[in-house]
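Apart from one protein chain that is not included, each protein chain of the complex appears where it belongs.
The first chain written gets the first letter, and so on, giving A and B; residue counts start at 1 in each chain.
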Amino acid sequence: MNESKIILKKSLGEWFNMMTAGGYRVVGPVGQDGQIDFEPVTSPDAVRFDHVQTNNSGKWVMFPRYEAMMRFRLSGKEVQAGEIPPQAPPTVLFGAHPCDAASLATLNAVFTWDSSDAYFEPKLANTTIIGLSCTKGDSYCFCTSVGGGPGDTRGSDVLLTPLDGEKFLAEILTEKGKSVVGLAPQLFSAADGTSKEAALAKIPARFNHRDVTAKLPSLFPKEDVWKEQSLRCLGCGACAYVCPTCSCFDIQDERDRYTGVRIRCWDSCGFGLFTLHASNHNPRHKQSERWRQRVMHKFSYQPERLNVLGCVGCGRCSRSCPVDMNLGEHVAALAEIKV
Amino acid sequence: MNELQQTAKDLLEKNAVAVVIGYGMGSEPSLRRAVFVRKPDQAPQLIFDESCRQNLAFYVLKPEVKALGKAAVVARTPTLRTLLQLATENQITDESVVALPVGNGSVQPLTNFAAIEQYLANVPRGFTAQEQQELAAIKSKTLADRWAFWKSELSRCIKCYACRAACPMCYCSKCIVEVNQPQWVPVPSDMLGNLEWNVIRAMHLAGRCISCGSCADACPAHIRIDLLNQLLATEAMQQFGAEPGLSVRKDYALATFKPTDKEEFIR
Partner (left out) sequence: MTAANLYIPYQMRIDKVTEEAPGVKTFRLGFVNKDDEGRFSFKAGQFGEYSVYGEGESTFCIASPPTRKGYIECTFRQMGRVTTALADRDEGDIVGFRGPYGNIFPIDEWAGKNLLFIAGGIALPPMRCVIWNCLDLRDRYQDVTIIYGARTVADLVYKHELAEWENRSDVKLFTTVDPGGQTPDWKGKVGFVPTILEQVAPSSVNTIAIVCGPPIMIKLTMPVLAKLGFKPEAIYTTLENRMKCGVGKCGRCNVGKVYVCKDGPVFTLAQLNQLPPEY
């Protein structure tokens, strides 16, 4: 399956046209420096190839900010309730960096580990990832500490690596990848053994995630450690919402007098309300406990329970944090603690 | 050791305070982050420069920081004003916090509200030239253009509530978005929910916001919510003569009714 080809940058426009004509919605990184996000695009001209990272991740393609699941007609206590069938338009997520592509495994594990999820699964099934290797990173990137890398192919259906300003190495990795390449095979030429390695960014590893996972259960009771790290944490949800793997959600009903919808929407373990009981008891009452939950969930509970790491090292949480809570730094510090 | 570090060290050595809330090095050379200095020999961690923007008054109210004991807080002018407004709203008591004023010469600890009031009396106030320019630009837009501007800004809101979290004046133990009987503000970050959230927050801060800009700095979507607050601050000042955070007084606009109040803002 793993076949490598070359595609010229100037050919991308035609490929986009073929994808659009083929019924795909193409979503790619667009915007100005400082505010680049994944949005529907029609031409590669708008797409950014030179950014380190988008502000928000592309997870909304599979797991939107909010999604209606039921519709109600209300008349006093008379109710008509109906399912809103899941929407899953065929989508190409173009230009997702390897960290984002790797995040799909985590999302998939959460949504399907025990039962199927009618809203997530069809979206994932109908999404093709055309990844984009990283030729540069910044100090927030730590993919190499969590099992990934700037040219990691996991999760991508096709992985593009910019070889110079003019052409990309295209690794065709899955059947889905084959399909989108098959829309315009004439644009792809033989790669003749061209290697991507020289083009890739160098991201130094900051910690060994297996050591961290092994150590975290023994760090759980060290309240001072968690308190000290989280003293400046504001308790907002920015880190969770920009994170490509954070998938905690809320289910809420919204209504006016005559109609209503049941939606699911993003939620965050950083909020005090997240675990608050009706009795007012709160198992994670303090911000330090919520910070600990965030780290434990990603680096201990998910690896142990779902066999996936809950972090892909994209660094978005830390870039977005209003108070410079730096996950890579803090996990590296945890790894240093003697137990 | 500079004057700030020396002052902090002295306060800790004398046990005048248990913690100095200040700015230290962040994860990037250009970044600063809040630090909580509890030992005199840690005072050299403290930095103050142009990159130190966060309004540290937030931490004066944070339970985990409160638990450390009496605090001194490194205070830019907006932080000093925040402290007075918090005092006005009975959130902090006199002499419970020491302010270390920075940015205008000597770092002389201000140990009570009167001292902060006196200090602020000599500090120029009002919006900066750039802020005035931005406000004027918004005001000069037609209603339709203004609506389009805010719609585009607020469409990026992901309801992470970083604005609320960063704002020292957003101290409500139960925020309006958490009240669900009735559900005032839609929970999802859809257009209506985003509009209602940001407008309600701005209204609740009208006449209380001291325009520190922490909300906009905190916003991961770079929404200029600070402009919304500044517009309302201008409005509150014109309508009610309310300029918050200059003195500890009990008649701030949101908590006062006068028969002579104009009602021109309801149109």
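Operating definition for what follows: a contact is a pair of C-beta atoms (placed from the backbone, for glycine too) under 8 Å apart; a residue touches a chain by one contact, two chains touch by 3 or more.
Keep in mind the model is a prediction, meaning the values are calculated, not measured.
J.: Among A:K167, A:R264 or A:H330, choose the residue that contacts the chain missing from this document, as touch is defined above.
T.: Final answer for the missing-chain contact: A:R264.
J.: Decide which residue listed in A:Q32, A:S116 or A:Q186 touches the omitted chain of the complex.
T.: Among A:Q32, A:S116 or A:Q186, only A:S116 touches the chain that is not shown.
J.: From the list A:E83, A:D138, A:E166 or A:D211, pick the residue that touches the absent chain.
T.: Result: among the candidates, A:E83 touches the missing chain.
J.: Who touches the missing chain here, A:L74, A:A105 or A:V225?
T.: A:L74
J.: Provide the residue numbers of chain A that touch the chain removed from this figure.
T.: 69-70, 72, 74, 77, 79, 81, 83, 86, 110-111, 113-119, 220-221, 247-253, 255, 260, 262, 264, 267, 269, 274-279, 281, 283-284, 289, 293, 296-297, 300-301, 304-305
J.: Could I get the residues of chain B that touch the absent chain, sorted low to high?
T.: 180-181, 183
One rule holds for everything that comes next: only the chains that are shown with their structure count from here on.
J.: As a quick test, compute the distance in whole Å between the mean CA positions of chain A and chain B.
T.: 32
J.: Of all residues in chain B, which touch chain A in the complex?
T.: On the chain B side, the touching residues are 26-28, 31-36, 54, 58-59, 62-65, 156, 158-162, 164-166, 178, 183, 186-190, 214, 217-218, 220-222.
J.: How about chain A: which of its residues touch chain B in the complex?
T.: 34-35, 55-56, 65-66, 139-140, 227, 230-232, 234-238, 240-242, 250, 252, 254, 263, 265-266, 268, 271, 273, 286-288, 318, 320, 322-324, 326, 329
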